[in-house]
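I have a structure here, written as structure tokens, and I will follow up with some questions on it.
Removed: one protein chain of the complex. Kept in place: all other protein chains.
Read from first to last, the chains carry the letters A, B and C; within each, the first residue is number 1.
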Amino acid sequence: MRTLTFSEALREALHEEMERDETIFVIGEDVITHGGPYKVTDGIAERFPERIFETPIAEAGIMGVGVGAAMAGMNPVVEIMYMDFVTCAMDEVVNQAAKMRYMTGGQASVPMVIRLPCGVGRLLAAQHSQIMESWFMHVPGLQVVVPSTPGDAKGLLKTAIRSPDPVLFFEYKRIYTSTGEVPDGDHTIPLGQAKICREGEDATVVAIGPMVQKSLEAAVLLEDDGYDVEVVDARSLSPLDTETICESVSRTGHAVVCGEDSSFAGAASEIAAVIGENCFRDLKGPVVRVGSPHVPMPFSSELVKHVVPEVPDITEAVSRVMM
Amino acid sequence: MRTLTFSEALREALHEEMERDETIFVIGEDVITHGGPYKVTDGIAERFPERIFETPIAEAGIMGVGVGAAMAGMNPVVEIMYMDFVTCAMDEVVNQAAKMRYMTGGQASVPMVIRLPCGVGRLLAAQHSQIMESWFMHVPGLQVVVPSTPGDAKGLLKTAIRSPDPVLFFEYKRIYTSTGEVPDGDHTIPLGQAKICREGEDATVVAIGPMVQKSLEAAVLLEDDGYDVEVVDARSLSPLDTETICESVSRTGHAVVCGEDSSFAGAASEIAAVIGENCFRDLKGPVVRVGSPHVPMPFSSELVKHVVPEVPDITEAVSRVMM
Amino acid sequence: MALSPELCKKMYTDMWRIRLFEEEANRQTSLGSVVGALHMYCGEEAVAVGVCSNLRDDDYVLGTHRSHGHCLAKGAESHRMMAELFGKATGTCGGKGGSMHIADFSLNMLGANGIVGAGIAPATGAALASKLRGTDQVSVCFFGDGAAARGTFHEGIGLGALWKLPVVYVCENNQYQQWVPRMNVAVLDSVADMAGSYAIPGVSVDGQNLVEVHEVAGEAVERARKGGGPTLIEARTYRFYGHSLGDEEQYRSSEEVDEMRTNHDPIQTFLLTMMEQDWLTEEEDMEIQNQVKDEIAEAVKFAEESPYPTPDNVTTDVLAPEQSDKSRPGEVAR
Partner (left out) sequence: MALSPELCKKMYTDMWRIRLFEEEANRQTSLGSVVGALHMYCGEEAVAVGVCSNLRDDDYVLGTHRSHGHCLAKGAESHRMMAELFGKATGTCGGKGGSMHIADFSLNMLGANGIVGAGIAPATGAALASKLRGTDQVSVCFFGDGAAARGTFHEGIGLGALWKLPVVYVCENNQYQQWVPRMNVAVLDSVADMAGSYAIPGVSVDGQNLVEVHEVAGEAVERARKGGGPTLIEARTYRFYGHSLGDEEQYRSSEEVDEMRTNHDPIQTFLLTMMEQDWLTEEEDMEIQNQVKDEIAEAVKFAEESPYPTPDNVTTDVLAPEQSDKSRPGEVAR
């Protein structure tokens, strides 16, 4: 095992997969000159100069090219510089990539990964800080993956690239520089599997992305209150591993669902609803969501700090459901 | 009171509002030549020839023009021919219309109605049958309205047009020709208010759009099983009237949430999660969702009939939660 | 491809296949056997056939909502297409697609498309795929004049031009966009004039004249195949039927339609040419028409006798089967 940053882990996955399979190519804005704003595609132009395409600013075109190339047998990895800009290519993602297999009765395959740097990073305000995982969960034919550690980032990206169907791959900008252990060798993680990051008996915290780390920190604090908290990293939001999640909640009897996005009609809503539907008999308290208030991301740091949920929001929620 | 069809009611609302306020204009594809595919804008070109714009096929352009005109003091009513095509204008809706007020610290107002004919109609398959209410619920700064009767269609459209903020107005194509009573005079309905369509004591069915009518039919059938079912028309999905919904569920102790869209990460998920969060102590059974399976809309009528949820799905769900 | 009598007969036959397939589909719609929207291509046959007659089997084609002609011209089987319109399990898409989504991936016909302008960037992408693989496959994208207003036209052609990809963009300018006459909503008469923005050749051609379309498309396909990059072709054409079924066509005069049907029918125009060149006898003509009639009758029979898809088909083909072992979203719902 080595310790890598989140973006190094992604870069490694890209390099290894491109080495393995020459149908894979990278396409996006500034992916050559700078390796993208987060340097994830750094070095690819040197090693695979024919298989990386730096584009004009044309997200719909880029995405459409990805769809067409995928239908014609290639494996594109599309980088959307900030997830917010995928709004410029929604037809291509939702009406084309997602539905092609179904509409053609199984003839088409769109093996395509759409990388989406998301969430707050530097203070860039409302149009550069969105997440929107739930949009893509809601679209049949799409898979939605959200790694929270460098190890998962690598393992999930490799699997996503190998998937015969489109994957929306969410990369929270704030954790690009976080570090973690990454297994050696051909490390892959199946899509559709949640991960129990910490076992506990009193309550389950189901967390998404950077909220996993915060939940683990909250769990430590909650020990002092005598609560033994289990933390589940949802990791794959579609397909969602309802089995692992519901099994955990049925065992602990309490659930808190944490995401960084607004919880209103967000990913956390689906998880909470699934738990409510499947674990009712075992629930000893309400399923509570922790997330952002339902507001666009403001600019001022003094406001941002009241938007992004933090550890105390989780401890507070857990205490609340345990009451 | 008169009896009108759903589309007549919408047409009346448009005509009355355009008469009242000359900042209102209509813009969209084929809105003049044919009054749009559902004839909702019929007659406007004759009566207000300067205030209706038939466009080329350019949804992003149309929506952007709407945003700009709204910021400059007008009140556009944008028709997107099928809601599926709003995917071509998501930046304009999500990053522009929704966020302008916030990003400018309250300076901007985007009083704009986006009309979205949605759901299955004639058999037009995957790219002409979507709903996606939850996408827009998840975007702060947008309001989401879904009328289920001609009376509500008129009252809500009038209020939506008068709102200083953008409203996504969902019109289920299948009920354009349905009829109902429409109050005379300046009939308006506040946004953000659910409606109790039928009172009952044993269970609450919260329904969206055409599922309201089906829920009322299910309620009649359920009488035979001895169940007295309350039916709540959510009507306004954002802001969501959690008060009315939760008050009802707390009273009945049972809840079923019905939408025509896929329930996975759909509008029903949010409503179920809110109920689970707020009514836990009063719930006597799980909150169950009724919706489409998570698949694109197929073409063949033989398949479609297994996708769109019908009355038996509701009665079955109610019986299930009552067990 | 040079015009041989064989090729001409083939093209002539293909135009009839499109014409009769659609007229039959239209009739079946009035009988209630075919449902959903039917966007008739009749009148525009020379475009699909004139372009596709220059293509190899492994070349890619992407279509529109009005793509029966593109599919048939690329070689799709009429009986499976008819079955698709009937919503049957034996249809090209197993009944899941319908008229607007007919595709035949075995022929690299990558699909009709219900979203106007949605094929342009994917066609560019398919061309990128051939370039990456080092094959000399060409991609062709058909789209209507309406699509030329969409951002995808600009972005999709822009990328094809930037990377000099082997792709031919074929605009079928039939002068209407649903119920709106093109010039009510456009400033340029010719879509070909937009090619300048992409520094690629733009050519306008009489889309009712098969020979001309075949030649212009031939040059474009050749250029693409040889690495010379994209071409934008505008084929001036006309649809003989309304936008889709039930269209009352208040936006155009019946005189206009009659004039086009009488004097600009691509099939009749080409028949005249063939007769003049002695490429076809009257008997051969009859034979071809009869053979096509039989083919279409067979297609209907096949469609009628085919089974509907079964309910379990609702949830297949959402994702590839290998992945379906894990619990799927939507399971809990309903």
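Just so we're on the same page, contacts are C-beta pairs under 8 Å (C-beta built on N, C-alpha and C of every residue); 3 or more make two chains touch, one makes a residue touch a chain.
Computed from a predicted structure; not experimentally measured.
Among the residues C:G87, C:G151, C:P166 or C:P266, only C:G151 touches the chain that is left out of the figure. Here the missing chain is touched by one residue of C:V185, C:V205 or C:V314, and it is C:V185. Remark: the residues of chain A touching the chain excluded from display are 29-30, 32-34, 54-58, 60-61, 84-85, 88, 122-128, 262-265, 289-296, 298-303, 306-307, 309, 313. Residue-level contact of chain B with the missing chain is found at 23, 25, 50-51, 53, 55-56, 58, 60-74, 76, 91-92, 95-96, 100-109, 137, 140-141, 143, 163-165, 190-193, 238-243, 274, 277-278. By the touch definition given at the top, chain C reaches the unshown chain through residues 149-155, 158, 161-162, 185-188, 193-194, 196-199.
By our rule, only the chains that are shown with their structure count from here on.
Most remote from chain C, judged by the distance between CA-atom centroids, is A. Rounded to whole angstrom units, the spacing between the C-alpha centres of chain A and chain C is 39. The mean-CA centres of chain A and chain B are about 29 angstrom from one another, to the nearest whole unit. Those residues of chain C in touch with two or more other chains are numbered 93, 95-97, 101, 113-115, 151-152, 318, 328-332.
Residues of chain A in contact with two or more other chains: 91, 95, 102-103, 137, 140-141, 238, 240, 277-278.
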